[in-house]
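Contents: one structure, followed by commentary.
Every protein chain but one is kept in place in this view of the complex.
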Amino acid sequence: MINKTVKDALEAVADIPTGAFLMMGGFGLSGIPENCISALLQRDIKDLTIVSNNAGVDDFGIGLLLKKRMVKKMISSYVGENAEFERQLLQGELEVELIPQGTLAERVRAGGAGIPAFFTPAGVGTEVAEGKEIREFDGKHYLMETALKADFSIIKAWKGDTAGNLIFKGTARNFNPIMAAAGKICIAEVEELVEVGGLDPNQIHTPGIYVQRIFQGKDYEKRIEQRTVSN
Amino acid sequence: MINKTVKDALEAVADIPTGAFLMMGGFGLSGIPENCISALLQRDIKDLTIVSNNAGVDDFGIGLLLKKRMVKKMISSYVGENAEFERQLLQGELEVELIPQGTLAERVRAGGAGIPAFFTPAGVGTEVAEGKEIREFDGKHYLMETALKADFSIIKAWKGDTAGNLIFKGTARNFNPIMAAAGKICIAEVEELVEVGGLDPNQIHTPGIYVQRIFQGKDYEKRIEQRTVSN
Amino acid sequence: MLSKNQIAQRIAKEVKNGQYINLGIGIPTLVANYIPDNLEVVLQSENGLLGIGPFPKEENVDPDLINAGKQTITMLKGSVLFNSAESFAMIRGGHVHLTILGAMEVSENGDISNWKIPGKMVKGMGGAMDLVASAKNIIVAMQHCSKSGDSKLLPECTLPITGVRCVKKIVSDLAVLEVSPTGGFILKERAPGVSVEEIMAKTSGKLIIEGEVPEMVFD
Partner (left out) sequence: MLSKNQIAQRIAKEVKNGQYINLGIGIPTLVANYIPDNLEVVLQSENGLLGIGPFPKEENVDPDLINAGKQTITMLKGSVLFNSAESFAMIRGGHVHLTILGAMEVSENGDISNWKIPGKMVKGMGGAMDLVASAKNIIVAMQHCSKSGDSKLLPECTLPITGVRCVKKIVSDLAVLEVSPTGGFILKERAPGVSVEEIMAKTSGKLIIEGEVPEMVFD
């Protein structure tokens, strides 16, 4: 099997240039590539465009990249509660493109799957439809949406093997598998890196063909946004 | 959890009418719904349209339905070696629509996913493109293909639970998961039916939401088309 | 006037056995508490889970298991996990039977606005546009009027729209209303002690009253 391992996060993100178009996995703060975000903070790059369902919080996740003014544009479905984000947006220092979550997921999936465009009902009759082709199928209206691809997709999995095969855990799966396939170079950080043969071929969520670099991350904080418990 | 179990194959296919539009999982003879095919043979119905990657062999799989003259039309990517199939086709007793395998898979996936149409490069410049819209994206030409949905999708899995969650085995997975989602009613036969809680939520290939009926099949023959061994 | 919990309780009566349901943030989330035990339904979380369980005990909190509102949750027997594309395939493909969500405005032809207020920071539509464009049945849970007293049931939405002609039913603190296929809010039930006149006064869209309007019954 092809070996995709790199030493660590710093090596994995070493060639990401200023102005790169990135995808980052995660939903809220769950399943985000914590190690790669830390490594990016050590790079002297800026003007990044980041496709990510959310934009982190002020002091964690993508929020850290925003705070360091490394981000030119966010492409997200919900940017949540983030004071610095709001400040930059209102000052015109940051661009934001908001996309319905299902359309975002499908555009990313299409990017990885070689489908340049598809039709979806989400957003018909709304401002999301502005400038887009509308077409009727079986009496219902749909928008044409195009594929999203990235220079680098940066994702986080639970377990991975050296061939890049990945297994996710719980709802930390979210956008990670589809982003893996949509990046020209996919960087995967995993909690546990095993030798090939250490994962059941029938239980792998992301085939290694989509992953170009993999390493075992460390010191995962896994911050919780809404700690809700029952009595 | 919602209980989807039915007694057996006969009950599962009892309401499939003459003229129904069906999908059937499997690649070659691997992962085909053997029990449901046997049950259909006991039904007095005909004029079925069947979407299936292949059409079985003379005396097994969909070939049995063909032999009993229950099939009006096959929608497949490769119809293989089947003398009765060839005879019916040449006699004009059977219609065949041939679709590139990846386009077939994606049309079925789109049917389940609420995507009415998408663009693919497969078939551009060939007779598959006849009558279809061609559009250029990034300098490359693509065909518009539409979604496929079925009245009933009939699939075979390895393990399932009473809520309809399914796990497949080996390359017997093939078209089964995507057809599950593309049938208005999905009938799943499984080698082993377990109670809810008996499958790891993180290892399920087909979520039960797509499955309306499930039962434990029996007497699987699992015929091999090309038994190739190494010395 | 109904409390938020009573709105949720009333909506729970709309739930049918065997349904897959997506609950939005806020009042819709409360609906889960009122679904009768004899109904088997499955709650979908668009971040990738079918079969949302109750909130975890403190010792079972798992940061890798959250709902679409980013709250920590648990799974049930028979739950299943999947990625975001699969999740919206389920929603868009019509496999989720019922979506219950909040709204800022609903128009008399079933348009809904719930994602953007001009002049305020826009946080995004999340999965709302996909849900309202796709679900077979969409029920809105909301207050009948805004905090400033303006009706939220309008001839036309004034705020940017989330989806067109999609809302089937509204349960507000004052009433249960169906959206007529030909336009207008059909008044089906009154909250206990609320008069038809009050509902008429607080509904600026076309209100359709067909005969006697019963009071809601709570078990």
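All chains are identified by letter, namely A, B and C, in their written order; residue positions are counted from 1 within each chain.
Here is the rule we go by: contacts are C-beta pairs under 8 Å (C-beta built on N, C-alpha and C of every residue); 3 or more make two chains touch, one makes a residue touch a chain.
Since the structure is predicted, the reported quantities are computational estimates derived from the model, not experimental observations.
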Which displayed chains the unshown chain touches: A, B
Absent-chain contact - pick from A:G92, A:G139 or A:P201: A:P201
Residues of subunit A in contact with the chain not shown: 1-3, 109, 111-115, 161-163, 165, 181, 195-197, 201-202, 204, 207-210
Interface residues of subunit B (partner: the chain not displayed): 27-31, 53, 76-81, 86, 89-90, 98, 100-106, 108-109, 120-128, 158, 168-178, 205, 222-230
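One rule holds in what follows: only the chains that are shown with their structure count from here on.
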Each chain counted as touching subunit A and subunit C at once: B
Maximum centroid distance from subunit B, chain identifier (CA atoms): C
Chain centre separation in whole Å, for subunit C relative to subunit A (CA means): 29
Averaged-CA centre spacing for the pair subunit B and subunit A, given as whole angstrom: 33
Two or more partner chains touched - positions in subunit A: 106, 120-121, 168-170
Overlap residues in subunit C, where contacts from two or more other chains coincide: 81-82, 88-89, 91-92, 134
